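Please see the structure below; I have some questions.
Just one protein chain is left out here, and the rest sit where they should.
Labels run A, B and C following the written order; every chain starts at residue 1.
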Amino acid sequence: MIPAHNENDKAPAVLRWRSAVPLQSARHFLQIPGPTNVPDRVLRAIDRPTIDHRGPEFAALARECFEGLQSVFKTTGPVVIYPASGTGAWEAALVNTLSPGDTVLMFETGHFATLWRRIAGKLGLEVDFVPGDWRHGVDPAAVEEKLAADPAHRLKAVMVVHNETSTGIASRIAEIRQAMNRARHPALLMVDTISSLASLDYRQDEWGVDVTVAGSQKGLMLPPGLSFNAMSEKALAAARTARLTKSYWSWEDMLAANRSGFFPYTPATNLLFGLREALRMLMEEGLDNVFKRHARFGEATRRAVRAWGLELLCLEPKEYSNSLTAVLLPDGHSEVELRRVILENFNMSLGSGLGKVQGKVFRIGHLGDFNDLMLCGSLCGVEIGLALAGVPHRQGGVAAAMAYLAAENASRQQTTKRRSAS
Amino acid sequence: MIPAHNENDKAPAVLRWRSAVPLQSARHFLQIPGPTNVPDRVLRAIDRPTIDHRGPEFAALARECFEGLQSVFKTTGPVVIYPASGTGAWEAALVNTLSPGDTVLMFETGHFATLWRRIAGKLGLEVDFVPGDWRHGVDPAAVEEKLAADPAHRLKAVMVVHNETSTGIASRIAEIRQAMNRARHPALLMVDTISSLASLDYRQDEWGVDVTVAGSQKGLMLPPGLSFNAMSEKALAAARTARLTKSYWSWEDMLAANRSGFFPYTPATNLLFGLREALRMLMEEGLDNVFKRHARFGEATRRAVRAWGLELLCLEPKEYSNSLTAVLLPDGHSEVELRRVILENFNMSLGSGLGKVQGKVFRIGHLGDFNDLMLCGSLCGVEIGLALAGVPHRQGGVAAAMAYLAAENASRQQTTKRRSAS
Amino acid sequence: MIPAHNENDKAPAVLRWRSAVPLQSARHFLQIPGPTNVPDRVLRAIDRPTIDHRGPEFAALARECFEGLQSVFKTTGPVVIYPASGTGAWEAALVNTLSPGDTVLMFETGHFATLWRRIAGKLGLEVDFVPGDWRHGVDPAAVEEKLAADPAHRLKAVMVVHNETSTGIASRIAEIRQAMNRARHPALLMVDTISSLASLDYRQDEWGVDVTVAGSQKGLMLPPGLSFNAMSEKALAAARTARLTKSYWSWEDMLAANRSGFFPYTPATNLLFGLREALRMLMEEGLDNVFKRHARFGEATRRAVRAWGLELLCLEPKEYSNSLTAVLLPDGHSEVELRRVILENFNMSLGSGLGKVQGKVFRIGHLGDFNDLMLCGSLCGVEIGLALAGVPHRQGGVAAAMAYLAAENASRQQTTKRRSAS
Partner (left out) sequence: MIPAHNENDKAPAVLRWRSAVPLQSARHFLQIPGPTNVPDRVLRAIDRPTIDHRGPEFAALARECFEGLQSVFKTTGPVVIYPASGTGAWEAALVNTLSPGDTVLMFETGHFATLWRRIAGKLGLEVDFVPGDWRHGVDPAAVEEKLAADPAHRLKAVMVVHNETSTGIASRIAEIRQAMNRARHPALLMVDTISSLASLDYRQDEWGVDVTVAGSQKGLMLPPGLSFNAMSEKALAAARTARLTKSYWSWEDMLAANRSGFFPYTPATNLLFGLREALRMLMEEGLDNVFKRHARFGEATRRAVRAWGLELLCLEPKEYSNSLTAVLLPDGHSEVELRRVILENFNMSLGSGLGKVQGKVFRIGHLGDFNDLMLCGSLCGVEIGLALAGVPHRQGGVAAAMAYLAAENASRQQTTKRRSAS
């Protein structure tokens, strides 16, 4: 049944702003944790005439995309590209590898883990959903314990969100894999990297991930509209017997067509133009440099938050996310009002509190096509915004971030000089 | 199991060309029947920074898109927009309205009807697939007969491809609806308008269509990556009890979020920028003018084909498509070779023969952002290409098209003058 | 003779950086005082197919540009558009109104006044060049004195740079006009507004300016390549007898063709597409709001400079420029090195010291398509850069700017609320 109520928990608060938004001058600061700022090079690549998706020029485009994606996922296995949102890639991971009634293990790390769980339920899977406090990542010990308690191998897959976009908390995938190995359990490991891929270090093959889910609109610096599955041999083997119904999401048709550089249905050609350009940009910068850059943004932001006297949602330093930072507001202060003030005064969008932390948490996205001065401008906007919105805080967050960035850049200069000298 | 064979029937032939394609100068003539030539205005609209899909600016964008689409589908009911190819919208139409084991009535009008049927099968539906010769549209009398022979109402839906992109044949939806009414059968009427919407006249409400399936990359003049369902009250009622599994394609979540101008998952924002611009362009020209323009292209092309002494695939004049024309080659001549010669020499892509007519039929797309001189250039390319490829034909196709266009334009001038004078 | 030495005083220092510039990520901060950041809307307007410059669509484009420019110059007289840099518009102002051997009065307010003087010399004019210290604007009293001392009316024109881009000092045009009136001297008043138009208040007619010179790449938010003359009736009268040779720059041919919306030679059509869009953006924001926005940027920047303990080049508060700020470095510290450090570390370009202040002064551009957070980011880059380059300074510049912006925005909010309430 189509109910009358609105399940979308973000819209109403946002809509109240509408008439109040004044004319905004100059560049918008899109500091939600995705979609991220799309580089001009990528936008301009998208802005070219569509080509025949069955012609030779297309095959060359597709092949470059597939190969570039393998480098980014750090896998030698296939990567499939869906003309779809990341939500579709979540669904694809499940329907290709599982059968009706299968049980999967999931962890309540935040809003997006909860949404993925909901999808599993709709598709007829049983979910063993380990509760969480939204302030920690997945505990590798808990994974081991759960699997050790399942000698019958009822659990077919362990599903983890690498970087919880709603909380700014990154789970430790390599350690989770080790925990699974210790338990000698055959469950598949499926990982959502939607807000981590190409921002945080990720290694599909080395870490033994079976299915990785990703999207275009975060670290890959594209507009939304493409999503991805990367799969291990073991996942491909599982696909041969999986019985959930599937058509659009079927890896089988996709992989067969991809082999010659084509798709089983019309691909989103112009977004692929953008993907090719974004992959080239990542390769030019070098993935390690990309990760270091994001680490710098993460640390600078956390220092600013601490200097403001505000609380990070993430309680475990090993799990800090470098692609976004979620900040708790003091009781009695609403993130909705803070974000409204900042959007209206400073033309900057920040991430809202989602699900359980709605109203309490705002999120600063610092991923994708981003640099130190964009970060500084964003943090200035937050610091002035806290004052304008009457949120109790200490000044000096921006100063703390600047001090850190100064030290970081000074140290990089030293390194560069030493290298040039030697 | 993931089999080794390749179901994609187009790739291999195409790939053989690859190394032979020389540098092509100037504008490509993209005369496949979709994706079509994307107007610069639309490309430039897509080429702008992505915005927060939960912010007030987004809601205004989405609302304009929904309203514009209703005008194009000629419906007062809701239209949903998927970040997906048209293939996804086919699947959406089925999973939202039907239950496992339901039987649907389909007609083998060509390759795309066959593909839609295959999806229905994968989703667990029974398909009563009425065979066809690929040279006619759906016979309204056959629909009536089938439904009349189903007093138990085992058939839950009649599924028709409005304009068969593989054959250039348009089925008569209004007459099919009348046939269903005469049979007093409650089956839903689902129509694929992927290559007809915004090119050929279409009237969701007046014709009593329950679910319309459409895509972005044809008459809507967008790159591929968006697809659509428009649904009647009856379809929405069916959705309340339909039991096929669904998550991504679920109308329920989509409609709930759409009510406030948002989406249940990240929408393809930049393609929506393009959609808004394309809808504005269609409104500026006026849908009736758009249809007349396509009718002119269709007639001019058919006159050229006849003058060449070649055979139209479509045998029934009432079913000529005005968005593309499929042409049979004489025995012993391959469309693959003809299209290769034309692509290499004239930088024009034509549609290949698909499925049963592979090798025998080529297709000229003349839909979307297209005008008389683009058509003339395209027909010149075909006429010279026939000569270069050694396909037996008479010259004079272009001359016949030009004579028709001259007469048409002269008559329009007269009309305009009379209007100005009165 | 073409000498071997290089008169361009900026290049060598800049070029030494070249090999050291690392890959820069994300958006460049173009904080030179022009060319300024071009809005995406303007870039996208430029990015469209060129049209026939003799066709009806062109005439409509040109007319909208002419009318919009009149609003920006605040004049009812004609404005001509040259496909040329601002330097060309300087030349045009002279060759159209003066004759060989004429004497003009100019003031050494900085580098650009000196360059304009040099052009006058090359064209065969005598220049009475009043020396200056590059730290003050034109003194209206000095103008009056000079004119009073010229009863024979040997001085044919008074030429003033409204906003000296090399010093960040704005001369008071209205007061200069009053001084001229008091002296009852018939000299023409010619004003260079290259870095003030559409950033600082300017009123051609009300202030009695005879020829205004302007360019596209500053407050008008366009790429460089267009420049402008706006002229009074008195200037047009002078043009009838002026005998300096001219062809390209001739107002006569230009105005004759412009009357019907055309040009005497091929115009820079695509830049005109951009001009139309930029003019629309200025009208949407409202010129008064544009000026207020720039005033906020100027004041915030000056507060930052003072907090750093650095010295503003401008000594007279009434002459502070709101489009850029020139800052003196302590003795023994080079602006070239400071700017190099900032460009390499933070992907931000600042203005160099020009002419007499080369090496000693750097300039922060804060004009055009710019907002509070872009300014904050820019000031952060300067503050960290001062530390990295070892320039003695106090921290707290950014904090001072933020405090000011917070107060300004709070006060705007109050005003808006009061207005809504009443």
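Convention: a contact is a pair of C-beta atoms (placed from the backbone, for glycine too) under 8 Å apart; a residue touches a chain by one contact, two chains touch by 3 or more.
As the structure is a prediction and not an experimental result, all values here were calculated from the model.
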Omitted-chain contact residue, chosen from C:R54, C:H153, C:R203 or C:K417: C:R54
Chain not shown: contacting residue from B:D205, B:E252, B:E337 or B:D369: B:D369
Option from B:V209, B:A268 or B:V398 whose C-beta touches the chain left out: B:V398
For subunit C, the residues touching the chain missing from this view: 1-3, 5-8, 10-12, 14-15, 17-18, 21, 27-28, 30, 32, 34-38, 43-44, 46-57, 59-60, 82-88, 91, 119, 122-124, 215, 217, 223-225, 236, 239-240, 244-248, 250-253, 255-257, 259-271, 343, 349, 352
Absent-chain interface as seen on subunit B, which is shown: 22-27, 29, 37, 39, 47, 284-285, 289, 293, 345-348, 369-374, 376-378, 380-381, 383-384, 387-388, 395-396, 398-399, 402, 405-406, 409-410, 412-413, 416
Interface with the undisplayed chain - residues on subunit A: 40-41, 44, 47-49
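The rule is short, and it goes like this: only the chains that are shown with their structure count from here on.
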Equivalent interface positions on subunit B and subunit C, same or different at half: same
Whole-Å gap separating subunit A and subunit C, where each centre is the average of the chain's CA atoms: 44
Distance from the mean Cα position of subunit B to that of subunit A, given in whole angstrom: 35
Where subunit B and subunit C are represented by their mean Cα positions, the distance between them in whole Å: 54
Residues within subunit B bordering two or more other chains: 44, 47-49
